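Here the complex is missing one protein chain, while the rest keep their positions.
Chains here go by letter, A, B, C and D, matching the order in which they are written, and residues are numbered from 1 within each.
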Amino acid sequence: MIKSLSTDATLANAGLSAEEQDLFSNARPTAYEPYSIKAVEDFANWCRANSLWILAFGTGCGAIELRPLMTARFDANRIGVAGRPTPRQASVFIIGGYSSVKTLKRIVRSYEQMQGPKFVIALGICPVNGGMYWDSYNTIKRLDQYIPVDLYITGCMPRPEVLVAGALELKKMIKEGRCDGANRYVENFDWYKANQKKVIKKWDMPDYNW
Amino acid sequence: MVAAVFHPLGIFIVALGTAFLTPLLFRKREGFASLIFMLALAAMATIAAAGFLALANGAPTIEIETAGIAPPFAINLRFGLYESFFVFAVNLAALLAAWHYLPRLRKHAATLLLFIIMVMGIDGMVMTRDLFNLFIFIEITSIATYTLIGFEREAGMLSAGFKYIIATSIASAFFLLGTIFVYYQTGTLNIDDIIAHQSAIGGPIGFVALLLLLTSLLIELKPYPANGWGLDVYETAPSAIASMISVGVSAGVIFALYKVQPLFGDFLTSIAVVGGITFLASNVIGLRQNNVKRLLGYSSIGQMGLMVLAMALLQQHGQHTHLALIVGGLFLNHLLAKAGLFWLAGVVQRDTVRGWAGVAGKPLLLLVLGVCLAALIGLPPFPGFWAKWGLVMELAVDNLYGWIALVLVGSLLEAAYLFRWFGHALRADDSEPVNVGVAPLLPPAAAAALLAVAGYFTARSAGVVPGQLLLPVYAAGALFLLDGLPGRLKSLAMLAVVAGGGFWVAGDLQGLNRIFALILVAGGLLMAVATLYRGDARKGFYPLLAALLLSLATLLTAHTSLEFFTSWELMTLSSYLLVTLGRDGVKPALSYLLFSLGSAFLILAGFAVAFAATGSIELAALGNAGDSVPLVFSLLALGFVIKAGAFGFHIWLPGAYTEADDDTTAILSAVMSKASIFGLVIVAGQLGVRADIGLEPAYVLGWIGMLTATFGALMAVFQEDFKRLLAYSSMGQLGYIVAGIALMSHLGWVAALYMTVNHFLYKGVLFLAAAGVIYRTNTRLMYQMGGLIKNMPVTFVAVMMAIIAMSGVPPLTGFGGKWLLFNAMMDKGWYWLAAVGFFSSAVAFLYMFRILQTVFLGQRKLAHKDLREAPLILLVPQVVMLVIILVLSAYPKLLLDPLSAAVAPYVPGALLWDGLALQSHLGYWNAPMIMIIVGGVWAIPLIFLLLVSLTIKIQPVKQFNIVYAAERPHRPEDTHYAYRFFAHYERAIGVLVKPHATAFWSAVSEWSHTLAASLRILYTGNGQTYVLFILVYFVALYFANTGTV
Amino acid sequence: MTGLPVSTYVLSTGLALILIGLWGLLMQKNIIRMIIGFSLVDTGIHMVMIAIGYVTGGTAPIIDSAVPIKDAATRVVDPVPSALVLTAIVIGLGVTAVMLSYAVNIYREKKSLSIDDCSESKW
Amino acid sequence: MPRSGREPVCASARRYARPQRRATVFDARTGNVNPMLKRLFIFFTLILVAAIFSDVALNYSEHTELSRLAQHYASKGPEELGAANLVTSVVVTYRGLDTLGEVTVLFISAAGVGLMLRRRKHPDTVVPARKPASELVETAARLLMPMVFVFGVYVFANGHLTPGGGFQGGAIIASGVLLLLLAMPQAQLSHRLIGFTESLSGFSYVVVGVLGIVLAGGFLDNRILPLGSFGSLFSAGAIPIIYVFVGLKVGSELSAVVDRFRSDESKPEL
Partner (left out) sequence: MDIDWFQKIGNFGLTLLIVTVYGLFMGAFIERIIAKVQGRVGIPYTQPIINILQTLTRRTAISHGIMFYLGPVFRIAGGVGTLAFVPVIFGSETFSNFSGAGDLMLVIYFMFFGQLGMALGAGESGHPYAAIGIARGLSQMTAYEVPFALSVIAIVLQYDTLSITEIVAAQQGGWQHWTLFTNPIAVAAAMLAFLGMTGYSPFDIFLAPQEIPIGPPTEFHSAYLSLLQTNRALFGATKLVLFMNLFFGGATGWVELAIKTWAIYMVAIAVGVAFPRFRIDQSIRFFFKIPTLIGIASIVYVQMALVR
């Protein structure tokens, strides 16, 4: 029936109090296999590529550039890009520029709540190396130490045209089956988690936000 | 020889002899004197009893002549059936009162002799046939009473006693003056002789003479407003003495009034009005009274007013044959009940009704109190019930509808304050518990026991066979004896009794009654099985439940309106008591009782009007009522819909259903509420369907039903309390049924009965499920629950199925009811009702979903982590009923065919079947096919999803693993959206569900209290004012009657 | 001798006494005076009774040389009211005695004889 | 206004207790009526009663012949009962039950007064010594006392012949006792004796009544003894006997009542 992950490898959820342990799942995420039939997998990737559901979560200043995407001028709808208000349904997470430590916590949580396959586009220069916040005490410098990033669109700020280009690029990557960030995240889960916990001091969430 | 020993004159001889010798005996030895005293009282009672028994068995009336000279030249006494009955009753009460008060009485020789002389005086008042001798006996009684009131010499007693003396002395003076004027005109003092020469009494002197006599006797009976002195005495005098004034002295006076009443032929209306005003006024004023003994005083005076009223009206209309049963029954009832209550008040020694909280938890005390109060209100099986029934019937025969209304309203008011008192006695608070031994309780307990016995015999003389009819009482009595056993054992015993009794009573019913028997008796039994889930003692619960269920059984077998009404009142009483057993059940139980009694009184009035029109109390004869049919139908239908919780009268329902025990509520809602449906069907079957009657009442009934459905649903939407929500839901669903019956068509009735069966099934499941949930969570507030599906999956499934069955969503049974009802309404042309019905069924969705969402879904509270599934014994009836729901859903023909056959004798017609599809004029409904299709369309996506699931890793997660705007939830309480779930709906249409009905009934209550306050202003406590009232009373009577002679 | 028979005077006086007694009962605050009022009422009633027993020209209902048995029925006044008055007087006495004993006790308890102080119970 | 300042007694009264408003005609909260108005009302009521009474008086016409009952008593009474005094025959026999009741009334009022005025357990006032009566009274009492007693006995013994009877005689005896008490304030009546007398005579009366059932026509029938010769002392059957008992009983009871009022230890200043 419901195929569940093996629960023998559970997470400690050390950030939670005793009674909260019962409220959050402590299962460890596992990687998913591609469909065993190649044609099916290709078709599935084609579908995913043509229906990019962006999580409507503006994490940084770049979020302002997401708005024009839907307007008459750029009309991302025509290339299958649409916004979804809940991470459960979204497949693309656009990190809108710099991400503070505080935001990172929310980014991690949202990312983990998205269902795979899921893709991350990092917008602007800041997620690459910190950009103008390179010496800020409260801004993370390299996003891909915390979540796997499939595509960087640099610039400060990148214009919507670039975003459209990035989306098209992402579609191409998905169709080619190159976007396996979700599986990477799972496979290197302990490393990512350690990095996240290093910067997020008050870790009051479960280790994996199902 | 035996006759000589038991000669009634012996009463006087024993009394006088004992009294004269008491001082001598007392000097020798006190104990011996009180022994002789008690023996003398016992002897008096025995003589009276022997006489009564002989006379009741046909012995001739004993005429006692004194001085060896025939009347009218010498005084004579009469000891006929009525006299013997009164004397016996009074002497019995006196014996018990003396027993109750012996510890104080025995301290003085004078008290002993005064008491016995007082009793003798009352006996003399009853027996003498001489007007002046009557005066003597009145004075003997009065003087003895004066001293007995005040001999404790406390300030209050002295004041009250003095006022009493002044007032009764004036009354006696009037009597003496009247007597001498009567003598002046007739030349005789013998009452029979006076009546024979009645024509001689005339002119102003005769008029004044009669008026003086009448005023005097009425004043002695304490008519409103000239009765403040009487109340003061009731309040302050020792209980035993107050009881003797209330039941003994009043008995003597009322019998005296009865004796001389032939003289007052012209004043009978005045007398009735006096009685009526007194009855009504004292019961209104009683509402504000908190002092127990004064409360009893108001009740006493009211009862006397009722008896006076009954006597006058029945004589006025020549109903002499019924006088014995009615006035005798009322008298005996009042005598035993009121005396018992006074003694109880004397034993308990708490002044205010609040103080009686100390009685809570004392079973014997409460039993005696309850019996006496129930008797006083006129509930079966006590004598007052049969008497009141007879009274109302006879009043109706004489077209005295206004008087019927007065009697019933007064009785309702009396019930209000008496049961408010009972409520205080049931509810323990921080006041000190009452500690009394068994011995002091024996006199009141004896009174209670005698009430039951008397009830039995009154029932027989009322022409009822008390075998099956009073089975609930017997069963309750028998089970009450077992009340010491462990809870579950008692439950099993109760089940056995109900099963046996129910089968015996209702086993061989046919047609419609059989269908109701299946719901009420078999269904009730099924629900009663659930009572096994609680193992605690539950004192009094099982006997009452047995009484309730068996009274439902006897209700179904009733052939006459009297049998029906008896069972109905037994049902009311037992269910009221069951509600009081709930956690905070006492207060809502009172409003439940009052509305139930109100509805019962409407039903009684309806039956009475029918009896007047047809001359028969057969239920089958209701339809012959001719011109009265609309009135009868309206009264009965209104009575039944009030009991069903109709819109406007519903305010009792949520409280009673909510606060009763959880399994009780299930039975009340799922089972007992069908009794009113049964009544409505019977009545409508006899009356409503006849084509020659205008349908306006039925149309009104239809609207009442639909508005009830709508507002029941709307109010249910805004409840936080699980049971209260279900209670409003019950109200709403019964509204549909009422509307269905109102249709008076074959299809409408099939719809109504179908919904009745269905309501029984799903509401039973829901309330039992609620019982399980509440049992586990210890709260009724839904927002404190949540996520219980994980702990109670079976209960959840049961609730879900029940809700689908209730909502009318295909394929379960609810849709059938809606379909039938809608079709019947469209057939009938009741489009607006159909539209409202649509709306209310949509609104019903709101609260139905609310239950599932806030109780079973959403976030589970931390404290509920380890809850277990509801007890198995609660689940068993639910599962049984769910199976029935499923079977009926798939194959409704199983139910519809018997229903159609059962209603056909009342409303001709048949269901049209095309294969398995039911056809109507408008549409069609193929339930099995729907079932298959729905099963199919449900199964195919499920299989698809299961297949897809094979390709996906599905991770089961926990309750906090939700998207929460990138944050994490912190407490289940914050995350569970449940409190004021439909707040937005309230904002939109909340104006519709403002508690107008509650406000209205509160205002009614407020008004009656205000009225009471202004009526009792006259009781200033000033003796002179009271004297003035007596004079004014005389003057008023004089001028009110100047026109009549 | 006006035209009115003698018993009418007695009757009227009796009725007047009753009225006076009632006035006393209603207006006098002192309990003892109220009792006196009651006694007046009683006495008035007794007078009325006597008046009613009078037969025009009758004599005392005692059979002796003055009134022989055969004349008795025509010569004597009605003996019944006399007998009744006898009884009524005694009863009045009894009631008065009890009233007075109440008065004594009320004074003891309240140190007052005003009827206005006897209104503990009301409503 | 004696009303003002009185404590309201019950809870609801307390709630309604407000400063008195004198000017109002009727205070709906307290039920107090303007005293002037109340007096007017009483006056008006009495006027109405007087009107009713005057209606009676104006319509009264004196009987010119005996009532049916009296006819019978006057014509048949002497033969039936043998009592010369018709009133006595009515009182003791025809209406014997009344008389028994009357005796009972007296009995219970005596008992009642005794009960009401019984000694308190803790007398709060010391009984002041009674002043002795004046010599005049004492002497007169000594002189009159035997005569009063004898007269009393005469009155009740001859009740069936002459005006008088048990009650009258008893009252005379009691007045003698009253005289005695006035003359000798310190004298203590023997309650034992009084009680014994009244109990026994009362009981005997009942016994005589019962004998009437056994020996004659009914309860209280006086014909249990021969009627004797009309007009003599020992005539009229049991009437003299009954009157003796009544006389003794009334005498002792009235004495007891008088004594009760006298011997109260904390006598109010009446």
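List of remarks:
Operating definition for what follows: a residue touches a chain if its C-beta (ideal position, glycine included) is under 8 Å from a C-beta of that chain, and two chains touch if they have at least 3 such contacts.
Being a predicted model, the structure only gives us computed values, none of them experimental.
The shown chains contacted by the absent chain are A, B, with contact judged over the whole complex. Touching the chain that is not shown, out of B:Leu852, B:Leu886, B:Leu1011 or B:Ala1036: B:Leu852 (per the contact rule at the top).
From the options B:Asn190, B:Thr658 or B:Thr975, the residue with contact to the unseen chain in the full assembly is B:Thr975. In the complete assembly, the contact with the undisplayed chain comes from B:Phe838, out of B:Phe32, B:Trp504 or B:Phe838. The missing chain, though absent from the display, is touched by one residue of B:Leu894, B:Ala910 or B:Ile933; that residue is B:Ile933.
Where chain B meets the chain that is not shown, the touching residues are 787, 789-790, 793, 800, 804, 807-810, 815, 818-819, 822-823, 826, 831-832, 834-835, 838-839, 842-843, 845-846, 849, 852-853, 856-859, 915-917, 920-926, 929-930, 933-934, 936-938, 940-942, 944-945, 948-949, 951-957, 959-965, 975-978, 981-982, 984-985, 987-989.
Residues 2, 32-33, 43-44, 47-48, 50-51, 53, 71-72, 75, 77-78, 80, 82, 84-86, 88-89, 91, 115-117, 182, 210 of chain A touch the missing chain (whole complex, contact as defined above).
Following the convention adopted for this analysis, only the chains that are shown with their structure count from here on.
Averaging Cα coordinates per chain places chain C and chain D 12 Å apart.
Chain A and chain B have Cα centroids lying 71 Å from one another.
Chain A and chain C have centres, each the mean of its CA atoms, that are 115 Å apart. Within chain C, residues 18, 22, 26-27, 29, 52, 80, 84, 87, 91, 94-95, 98, 102, 105, 108, 116-117, 119-123 each touch two or more of the remaining chains.
Under the contact definition stated at the top, the residues of chain B that touch 2 or more other chains are 132, 136, 139, 143, 146-147, 150, 153, 181, 183-184, 189, 288, 1019-1021, 1028, 1031. Every residue of chain B that touches chain D in the complex is listed here, in rising order: 9, 13, 16-17, 19-24, 27, 64-69, 72-75, 77, 108-111, 113-114, 117, 120, 124, 128, 130, 132-133, 136-137, 139-140, 143-144, 146-147, 150-151, 153, 181, 183-184, 186-189, 203-205, 208, 288, 290-291, 352, 1013-1014, 1017-1021, 1028, 1031-1032, 1034-1035, 1038-1039.
Across the complex, chain A is touched by residues 862, 865, 946, 949-961, 963, 966-969, 972 of chain B. Against chain B, the residues of chain C that register as touching in their complex are 18, 22, 25-27, 29, 31, 34, 38, 41-42, 45, 48-49, 52, 80-81, 84, 87-88, 91, 94-95, 98-99, 102-103, 105-106, 108-110, 115-123.
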